[in-house]
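I have a structure here, written as structure tokens, and I will follow up with some questions on it.
Of the protein chains in this complex, one is absent; all others appear in place.
Up next, chain A:
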Amino acid sequence: MEFLGDAAGLVRDLVSGVLLIAGAGFYLIGAIGLNRMPDVFTRMHATSVSDTLGLGLMFVGMLVQAGPTLIGFKLVVIFALLFLTAPIATHALARAALHDGEEPLLADEEGRLVPTDLAASFPDLEQRIESPLTSESVTAPEGGEGDGNDDDTAQQGEDRPSNS
């Protein structure tokens, strides 16, 4: 039985080692892409590798070591947080970059990379970027008069009694 326990530990170490090294490799690839890519949008594309595959493999590798314990549960919580919020952050970053007038590099007829105004190809793009999403409406309510010093967004400010 002693030998069997050792064998199980050896397999566990091997599996988690392979996962950790593979995850670190993908993480490094993402970081290299962050330096080699030509503009902001392609750099976001490169870091998504490290945020999903690199992070995922390394956390699964640590999960194999931890087993179904409280430590494993904490690992799952951290991984879920990062895994769910990384796409949101990237989406918001791309939206803010487009809103700020950042022009993505696209290939022209000869294959050179030139900054391209996307509004020429997608006529309604500018209007869509300018108009806030329904979930992030930040304009003051129509009827409200004395809410100029309220720091909350409009919907929350309406529901809550004014405290100042």
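Here, a contact is a pair of C-beta atoms (placed from the backbone, for glycine too) under 8 Å apart; a residue touches a chain by one contact, two chains touch by 3 or more; residues count from 1.
Keep this in mind: contacts and distances are computed from a predicted model.
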The chain missing from this complex carries, among "Monovalent cation/H+ antiporter complex subunit F", "ABC transporter substrate-binding protein", "Intermembrane phospholipid transport system permease protein MlaE" or "HAMP domain-containing protein", the UniProt name "Monovalent cation/H+ antiporter complex subunit F"
Checked against the full complex, the residue among A:53, A:93 or A:106 that touches the missing chain is A:93
Contacts from chain A to the absent chain lie at residues 13, 16-17, 20-21, 23-25, 27-28, 30-32, 34-35, 40, 43-44, 47, 50-51, 55, 58-59, 61-62, 65-66, 71, 74-75, 77-78, 81-82, 85-86, 88-89, 92-93, 95-97, 99-100, 102, 138-140, 146, 148-154
